[in-house]
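Below: one structure, written as structure tokens.
One chain of protein is taken out of this complex; the other chains stay put.
Chains here go by letter, A, B and C, matching the order in which they are written, and residues are numbered from 1 within each.
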Amino acid sequence: MPTMTYLQAISDAMRSEMRNDERVLVMGEDIGVFGGAFKVTDGFVEEFGPNRVMDTPLAESGIIGTAIGAAVVGLRPIAEMQFSDFISCGFDQLVNVAGKMYYRQGLPVNITVRLPSGGGFSGGPFHSQNPEAWFMHAPGLKVVAPSTAQDAKGLLISAIRDHNPVVYLEHKHLYRRVKGEVEPGLYETPFTARVAREGTDLSIITYGAMVHTALEATEDLDGASVEVLDLRSLVPLDEEAILASVRKTSKVLVVDEANQMCAAGAQVAAVIADKAFEDLDGPVRRVATPDVPIPFSPPLEQALLPSVDRVKEAAR
Amino acid sequence: MPTMTYLQAISDAMRSEMRNDERVLVMGEDIGVFGGAFKVTDGFVEEFGPNRVMDTPLAESGIIGTAIGAAVVGLRPIAEMQFSDFISCGFDQLVNVAGKMYYRQGLPVNITVRLPSGGGFSGGPFHSQNPEAWFMHAPGLKVVAPSTAQDAKGLLISAIRDHNPVVYLEHKHLYRRVKGEVEPGLYETPFTARVAREGTDLSIITYGAMVHTALEATEDLDGASVEVLDLRSLVPLDEEAILASVRKTSKVLVVDEANQMCAAGAQVAAVIADKAFEDLDGPVRRVATPDVPIPFSPPLEQALLPSVDRVKEAAR
Amino acid sequence: MATKTVGAEAPGSVSEHLTLDDRIALLRYMLLMRGIEERAMNLYRQGKVPGSFYDGFGQEAVSVGATYAMAAHDRLCILHRDLGGHLVRGVTPARIFAQYMGREGGITGGRDGNVHFGDYRLGCVGMVSMLPDMMLVATGMAMAFKLRGEQRCAITWFGDGSTSRGDFHEAMNWAGVQKLPVIFVLENNQYAYSTPTTSQFAVDPVERAASYGFPGETVDGNDVEAMFEATRRARERALAGEGPTLLEAVTMRMHGHAAHDDMKYVPKEQVEEWRQKDPIDRQETRLREAGVDTAPLREEIKQAIEEGTQEALAGPMPDPDTATDRLFYEGEEPLLLGDGNAPWSGFAGGQS
Partner (left out) sequence: MATKTVGAEAPGSVSEHLTLDDRIALLRYMLLMRGIEERAMNLYRQGKVPGSFYDGFGQEAVSVGATYAMAAHDRLCILHRDLGGHLVRGVTPARIFAQYMGREGGITGGRDGNVHFGDYRLGCVGMVSMLPDMMLVATGMAMAFKLRGEQRCAITWFGDGSTSRGDFHEAMNWAGVQKLPVIFVLENNQYAYSTPTTSQFAVDPVERAASYGFPGETVDGNDVEAMFEATRRARERALAGEGPTLLEAVTMRMHGHAAHDDMKYVPKEQVEEWRQKDPIDRQETRLREAGVDTAPLREEIKQAIEEGTQEALAGPMPDPDTATDRLFYEGEEPLLLGDGNAPWSGFAGGQS
């Protein structure tokens, strides 16, 4: 199997599905001739033309809203936010129009919203956020967050094909740092969790970039056998996989990169405390980013984002 | 002490503080001559004039954004959303401009954003939401949610005086249903939790309208002594009060009206599972609204919102 | 400068594209809209309609005239004062009453309330409360039509107040720069809830159209034939690839914003003045002068409404056990707007 970076896998997913299904188009700012702020759509406009690789006006509400309109008449738009942070400007269209349409009216909205998210490279308060929890708390949206190149491709193809609005979180810090074998051609990855590493002494439940932090932090943790569960999908949330892992290890550490309050990790911890209490033989620990904006300067940012050391600490 | 409805207490808070501090003004849609969709500002324009009781254009981003501008040059705007649901249209200004300004730039943003929220009266998918968790997950915003007339007044006065942006959730269903004694004059209520009823067998941790549901559900629960903790403030979250109550009862039920995923209740449950695990002798149960939009038709809506019966069930 | 179409005061037809039957149909839909809303208001007073109740009394011409100009394969986002649009598309009174009463037989099966509905099988997307979000959805539909080279057009309505919101601008600008086949109907009924247009904008928003690169036209919103004709022409432009049109339908909200609103803030004279311009009276007068006896029509409609009411009242409320069903669509085949058959709108030009 060919190996690709996480970023190449995302491009490959879109390219493959655009070749396979002419209803699919990408919309976003500077994604055409420029190939996108991160070059994810590099070469796309040359292959698919400006109609299917659309440089939009600088208008996030417009991107989400028009994508919704195009979707309900049969297209399958992939809407790219230049940074996930800018979804705040398209928030209303996403949660109120896309999220509620099918439940209210029986009309599904087949859009995929790509959100380049996450910090770790001095992006500062407006280019480092992890907004997934906002959308987990907005019924009617599916939310997925791949951690590997293989899943980045499969989850994106599944998202494009899913009839419902899917928020797809792609972690900027993984774009070029993560490489892996990726199946050629078209395949779908289910919206379920994946055991990144089997273990028996402790379960680390996480997703996205933190999967790698968790794996590294526990590669050799005084010989302890640590299971790492990669959620992959946050909505739907794979509670069975979570509970199964807890049953096995009886000890849990929940890790996410987002600000800790009401984060995905809070939901996971709450589910465990409610449904797996009897299986626990210790508190449900969490590691996440403290509740402040993500600062620009490296020493400040590094002090806040969950690091290998902090996860090691907490896992002990 | 005079008794007032929850709604009158909110009006009284604004009226009193506007008389006391000429920097305070209210901005919103139809709050002037009409007195607001719920008549909260009835008579205000007559007393304070159209400059301090401003009928704004139909523009939520504009309301929040201009309130921020007015605040940083010395006014103390109270921005009203006609329904909390419409804050989705002012979301970006609130979380990115107001929420991050002081941390980034050292410039506090003294605005109060009033959000008439909650369901129970066939408001449908766009007039029934409880958006507090979104703002708990947006660092830099304080979030409060009174359940009584006395606190509705005191928390609002504290919010207006607080130098930081405060999201004030006023539950529409309590407006006229809840009455109580309210101190005359000016007083501040701290952003801390309040024990609504002392108890020893079970702690119900909740806020807003659900405080009343919890009290009613456990008035006589097979003679069990149930403590009801009214959080009042969600940011800051009074962890000490939460942990103290759990230590006392060792059993917890967390109730909120919002959709359950990543809700305030998830955060409370996560905090308990992490920091009070040793004190628990049973799972951390939750009652909340399932993850779907709030339907319009009474039988559907009633099937979803946490009811006295559902809380009773869960408390047993 | 935006152009003006004065509604013809003459008894003769305003549009050569309307047959006498079409002109009678326009009256029928307006009468049906008013009759249904008046009946629903009674049901509301009797406590049979939950939540709040909104109507479009006095504005019937705006949605009926404009929708009548659209073809079956065109797509619509109809707003809260525009029940007539749904009627033209073929939604039956019984389903509308069931919708108001939150019954299972309503268009949304009780999941959304009052006018927050759209029968997607009939080519309509149900509005959301947030105004004017649907402008962007309509723009997106038009974008898809243009991308696929289809001879189709999208239309949506919105009020004077909602023109202050950012989505108004993002939609107008997007449609203008991409030259999309979309029609924006600005329903200027003088008020946004209690707020007069003077605190909403300094200049009539119809003037903005030019700065987005397409025409804005002021239409007599109380003349159903003028609304039809202006919309028909806007649609011709759209299909000819000439891009969007902004139509400002000047009208008056004759009732309160919703049932609870006594409209104290509106000068009595203003209401009186507009009562003289009632769109139904005007169309009926025209038809009488054209020799049509409208009495049977009124009778027919009265019955249709009564039957619809009884049918709806006989229908069940939704089953509470279904409240969490159907959050996501997991079927095999895509479910699209206008699947099933949108009836053709009734006017001959509509097929083009």
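Here is the rule we go by: contacts are C-beta pairs under 8 Å (C-beta built on N, C-alpha and C of every residue); 3 or more make two chains touch, one makes a residue touch a chain.
Keep in mind it's a predicted model, so treat the numbers as computed, not measured.
**Q** Of the residues C:Gly213, C:Gly315 or C:Pro334, which one touches the chain left out of the display?
**A** C:Gly213
**Q** Would you mind spotting which of B:Val45, B:Ala70, B:Leu231 or B:Ala276 touches the chain that isn't drawn?
**A** B:Ala70
**Q** Pick out which of A:Tyr6, A:Phe86, A:Tyr103 or A:Trp134 touches the chain that's been left out of the picture.
**A** A:Phe86
**Q** Taking the full complex into account, what residues of subunit B touch the chain not shown?
**A** Subunit B touches the missing chain through residues 25, 51-52, 56-57, 59, 61-62, 64-75, 92-93, 96-97, 100-108, 110, 139-140, 142, 163-164.
**Q** In terms of residues, what is the contact footprint of the unshown chain on subunit C?
**A** 164-170, 173-174, 176-177, 179, 198-203, 205, 207-208, 210-214
**Q** At which residues does subunit A meet the chain that is not included here?
**A** 29-30, 32-34, 37, 55-62, 83, 85-86, 88-89, 121-127, 290-293, 295-304
The working rule: only the chains that are shown with their structure count from here on.
**Q** Among the remaining chains, which ones contact both subunit A and subunit B?
**A** Both-contact set = C.
**Q** Quick one: point me to the chain whose Cα centre is farthest from that of subunit B.
**A** Looking at centroid distances, C is the chain farthest away.
**Q** Approximately how many whole Å separate the CA-defined centres of subunit A and subunit C?
**A** About 40 Å, centre to centre.
**Q** How far is the middle of subunit B from the middle of subunit C, if each middle is the mean of its Cα atoms, in Å?
**A** Taking the mean C-alpha position of each chain, the two centres sit 37 Å apart.
**Q** What are the residues of subunit C that contact at least two other chains?
**A** Residues 108, 111-112, 116, 128-130, 166-167, 327 of subunit C each touch two or more of the other chains.
**Q** Where in subunit A do residues touch at least two different other chains?
**A** 92, 96, 100, 103-104, 139-140
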